[in-house]
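For this depiction, one protein chain was excluded, whereas all remaining protein chains were kept in their positions.
On to chain A.
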C-alpha cells in the first residue's frame, strides 16, 4: 500500500495542508502572507473565518506544489481535536465534503498524537518504545510511545502549559506576546545563576507552571520597588535564570519518567522544542544518562499539517478510517 493522502490542520491559529505519498511528506503548507498574496487577501488570526479564508488556498497550494491531482488522492485526513471547536469545524467539514465528493476514505487525527508522530517524517527516527515530552503554548505532556498508534500519557500539566509560562513571564517583563522566543534570545547572553526561582512540587509525573508565574511576578514587583529600572538593567540575567528554572522543572519529570520506565529513547515535540536552552540541556543529559535524543525539524514542531499527514499514513496502513458523521472534539485524549 502506497497511499497518497491530503492532510488538513486547523486546530488553533494556523491553517495548514500537506500531501504525503508513500510515507514521504512532500510539502507542508502553512497559511502565510505569501500564500495569500497569490490568492489575494490578508492573514487574520485565530478566528474561524480566518480558517475559512485560508483553507482553500493552502489546499490548492499543497496539491499544486506536490504535483498531485485531486483524483490521485487515496484519503483525506484532518485534525479532529483537541483544539478550538470553531477552528476544528472548518477543517473537519472541508475534509468530510472532499472525501465524500471524491468517494475516498476519511481519516481523523489526534493533534497530540500527530505532534509525536512528526518524528517519523525524517531521519533519524526513534525506536519503540520511546518517551516523548510534548511542549507547546497549549500543552505539556509526557507520553510513552509503544507503537505508532499506541501511546500512553504518563504525566501532564495540571494548570498552565510551559509555553504559556514562557509567554506570560515575557509579558510581565513587558516583552511583546508571544514572548517565549525572546526570553530564549536574552537568556543566551545572561547568567542563569543570577536569581533563584523555586520549583513547584507536583505528585508523580505531572507538571504545574502556574506557581512559578506568580513567584516571578512577586520577584519582579519586589525588585522594582528597590530599583525601578531593574528589568531593563538585568534583562539577560532575569531571562537566563527563569529559563533555567522552567527547563529544570521539565527535565526533573523527564528524568524520573526515564528512570521509572527504563526507556532511554527520548524525544521532544511541540513549539517549545525550538528553545535553545532546552536543546542544550537535553544534549547534556544525553551524554550523562546515555540517552538517544530526538528533535524534529522546526517546521514540524509548531502546529502543521505535515505531522497530520504522517499520522494519517500510519492510520491508513492499519485501515483506521472515520465515518462521515464524525464531529470535532475540543478536548480529545491521546
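Following the convention adopted for this analysis, contacts are C-beta pairs under 8 Å (C-beta built on N, C-alpha and C of every residue); 3 or more make two chains touch, one makes a residue touch a chain; residues count from 1.
By definition in this document, contacts and distances are computed from a predicted model.
Entry comment: the absent subunit's protein name, as recorded by UniProt, is "tRNA threonylcarbamoyladenosine biosynthesis protein TsaE", drawn from "Allophanate hydrolase subunit 1", "tRNA threonylcarbamoyladenosine biosynthesis protein TsaE", "Biotin-dependent carboxyltransferase family protein" or "Acetyl-coenzyme A carboxylase carboxyl transferase subunit beta". Among A:54, A:79, A:113 or A:157, only A:157 touches the chain that is left out of the view. The chain omitted from view is touched by exactly one of A:171, A:279 or A:320, namely A:171.
Of the candidate positions A:56, A:100 or A:330, contact with the hidden chain is made by A:330.
For chain A, the list of residues touching the undisplayed chain reads 12, 45-49, 82-87, 136-139, 156-161, 163-164, 168, 171-172, 177, 210, 213-214, 216-218, 330-331.
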